[in-house]
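Everything on this sheet refers to the single structure shown next.
The complex is shown incomplete by one protein chain, all other protein chains being positioned as in the whole.
To keep things simple, chains are lettered A and B as they appear, and every chain counts its residues starting from 1.
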Amino acid sequence: MRRLFSASNASCAAFLLLCAPLSAQDDPTSAMARVLQKVREKVAKSVVSIEVVRDKDPDGRGGSGPSSTHQDYFNRPEGPCTGTLWSEDGYIVTSWFNVSGEVRRVTVRTHDGKSYDAKRLGYDATRDIALLKIEAKDLPVLPKSKLDEAKQGDFVAIVGRAPDPDVPTLNHGILSAVNRMKDACVQTDAELNYGNVGGPLVTVRGEIVGITCQVKPRTNWGQSGGVGFACKHTEIDKALPSLKQNRSVERGKEPWLGVTPAEGAEGVEGVVVAQVAAEGPGEEGGLQEADVITEIDGKRVKTWEELRAVLETKKVGDVVKLKILRKDKAGVQQPKDVKVKLGDNPN
Amino acid sequence: MRTLTVAVVLSLSARVAAAQGSDDNHRKVYDATVDSVVAVRSLTAGGERSGSGIVVSKDGLVLVSYAAVPEGAKNIRVWMKGPKLYKAEIVGASRRDELTLLRIKPKGELKPIGFGESSRVKVGEVAYTLGNASNSMINNDQPSLNVGLISGSYKLDAARGPNTQYTGTVFETTAAVNVGMEGAPLLDGSGKMIGFVTLNYSPHRFLGNAIPIDVLRHTVEQLVAGKHASQIKGGGEDGPAETGAAWFGAAVVEQGGKLVIDAVEAGSPAESAGLRKGIVILAAGRKAFKSLAEWTAFAKDLQAGALLTLTVDDDGLKDDVKILLERKK
Partner (left out) sequence: MNFFPASSASSAAVLLLCALCSPLCAQDDQDLEKVAELQKKVHAVVDRVKGAYVFIGGGSGVCVDPDGWILTNHHVAGGAQNWKVRFTGGKQYDATLVGFHPADDVALLKVRNGKDLPCVELGDSDALKIGDNVIAVGNPFMLGNGSWEPTITLGIVSALHVYLDNPGYKDAVQTDAQINPGNSGGPLIGMDGKVIGINGRIDVKRFMNRVNTGIGYAIPSNQIRRFMPHFKAGGRAFGGYLEGATVGECGDDRYENTGELGDGVFIAGLQDDTPASKAGLTTGDILFDIEGQRPYNLNRFHGIVGAWPAGSTVKVKYKRWDAAKKEFAVHETKVLLGDPEKLRAQEAQVGNLYLGFTPSYDFDDLGVEVDEVMEKGPAATAGLKSGDVIKKVGDARVRDWKDFKAALTGKKAGEKLKLVVLRDGKEMDLTITAEERKIEGMPEKQDE
């Protein structure tokens, strides 16, 4: 054994080395793909598919979409949706949208194919999360990420279990923003859709950042448009005690005019209406695009901030008297009075 | 020992060189496949249609989407990066598999695409689409490259995309798929084609889908060899066609002046589409049914493989239901 490295052994070794695989591709994209495959494998164990049987589904049909031939973009599809295991003994967090409506039965299927009847407990519509409970034990739960270290640009992934519960889906992207929806959510460009909402948003190490949420039929984004949100795990843990006790938080009743203002154009003494939300209170009251709101309930307003400050003193259902300027057929700004019954902000 | 040192040095430098690649893999895949990708446009009964495609033989066989070039299409033009423009003829087509084979007459040899094996593809793998997105090839001589992952795999149970035919298992990818990309290749990380892009999609996901190449391989081989049913005189698609032999699967009766579904056969297209006893049939497209006789006459003429859209009344809720008719068994 003294001459382990004889000439022939050395050439064998050389031959081996030269043939030694650059087996896997070394570029960052391939490396990322391999990392994400491992993430999916690990994380999928904590992702469940959910089947819901409903009596009534008021959230299921969107309809403010521009084209009726693409209604399915705004309609809840039939079939399973996704949820995430939150405790070993069977608490499951999912998007409130997934289990909203008059629900008759909820069935959960875990990664090993077992089916469970689930109880729908509390939900927080302001966070778009809901809590389910199944009777089980030793379920795998994901570790939590350090949210105070989260940064814009962080690579993230989403695992879902729809439309095929047996083949978990994988979407990836970055954190587009770390504080949205009054700091309750992160924003990501990883695609969110009806299929994966309720699934976990995770880091490349498989730690949970939050639960994907906020896919709403009435908004124009979502459905894989590149703008999606996840409710931070810290927020979920804050809400958990209440949810466990079956206490629910309805959508924050935020008095809503139903218009998007145009910000910043000078020389305009008032708030310019850039968009009027379809089927919203502004539209009902007769507000139109390009209207300039100059007064609300007797108070002169020049900026959106001023207008919002007045709105915050009102309640949903209050009728406000607006003074606006609207260009007539001759193009002349004419003052008009418009009454709007404040709605409940769905956004 | 010297041989060993040489081997070590060589191996190390090879690894270092490979480690330089940042976006190099995207460019590598693009360079390796761009000359095998085409754009196509044809004049159909429904107007001009455009799409993408791939080169499958050195001497000019090109595979495109049936959605862009259906049977009977005229004035078929194929673009390749250059730009190069060719006139093309249909050699064969499979409506079910959403494929049409064309022949062009190039000056030199073309570079056929390399096929991979879709059975080996895993969710999470790198994936690319390369094609005529929004007519980028036809208008700008620019095949559009998109990168993402294989993000899922599932069965599509309805044809929702424009002029799509294939329903079956598909790959899903986060690589962008858009109008004009029907027939484009879905490529794996090494640039091999593992899927054929379709504009069909899942209403759960709204992401790009591609028909796995293994599903199409047999049909493609038949088309290339001239042995496909569409190329044999007297043969229809996949065997003799049975006209008027569509299987709808729901019995309809007249009740109180309305056409009501009375029973639905298990496993039938009607059942898959969600039709149930009690649902009222109002119309098919613009044709409203005023009597059972009208419906019966209409149903008799239905063709297997057709996509039927019925307007129905489901307990007060009006809806459009799409049913993919199958062949009567």
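Assume a residue touches a chain if its C-beta (ideal position, glycine included) is under 8 Å from a C-beta of that chain, and two chains touch if they have at least 3 such contacts.
All values reported here derive from a predicted model rather than from experimental measurement.
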{"item": "Touch with the omitted chain, as defined above, among A:E41, A:D59, A:D89 or A:D189", "value": "A:D189"}
{"item": "Given A:R61, A:K144 or A:R180, the one touching the chain that is not displayed", "value": "A:R180"}
{"item": "Missing-partner contacts on subunit A, residue numbers", "value": "1-2, 4-5, 13, 16-17, 20-24, 26, 28, 31-32, 34-35, 38, 65-67, 69-70, 73, 151-155, 173-177, 179-180, 187, 189, 204-205, 220-221, 223, 225-227, 260, 262-267, 274, 327, 330-333"}
{"item": "Contact set of subunit B toward the excluded chain (per top definition)", "value": "1, 4, 8, 11-12, 22-23, 25-27, 29-30, 82-85, 133-134, 136, 139-147, 175-179, 199, 206, 208"}
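Everything below uses one rule, namely that only the chains that are shown with their structure count from here on.
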{"item": "Complex contacts: residues of subunit A adjacent to subunit B", "value": "5, 7, 10-11, 13-15, 17-18, 20, 22, 25-30, 33-34, 36-37, 40, 72-73, 75, 77-79, 160, 162-164, 167-172, 191, 193-196, 223-224"}
{"item": "Subunit B residues touching subunit A - in the complex, by the definition given at the top", "value": "1, 3-4, 6-8, 10-11, 14-15, 18-19, 21-26, 122-126, 147, 149, 151-155, 160, 172, 174, 189-190, 202-207, 274"}
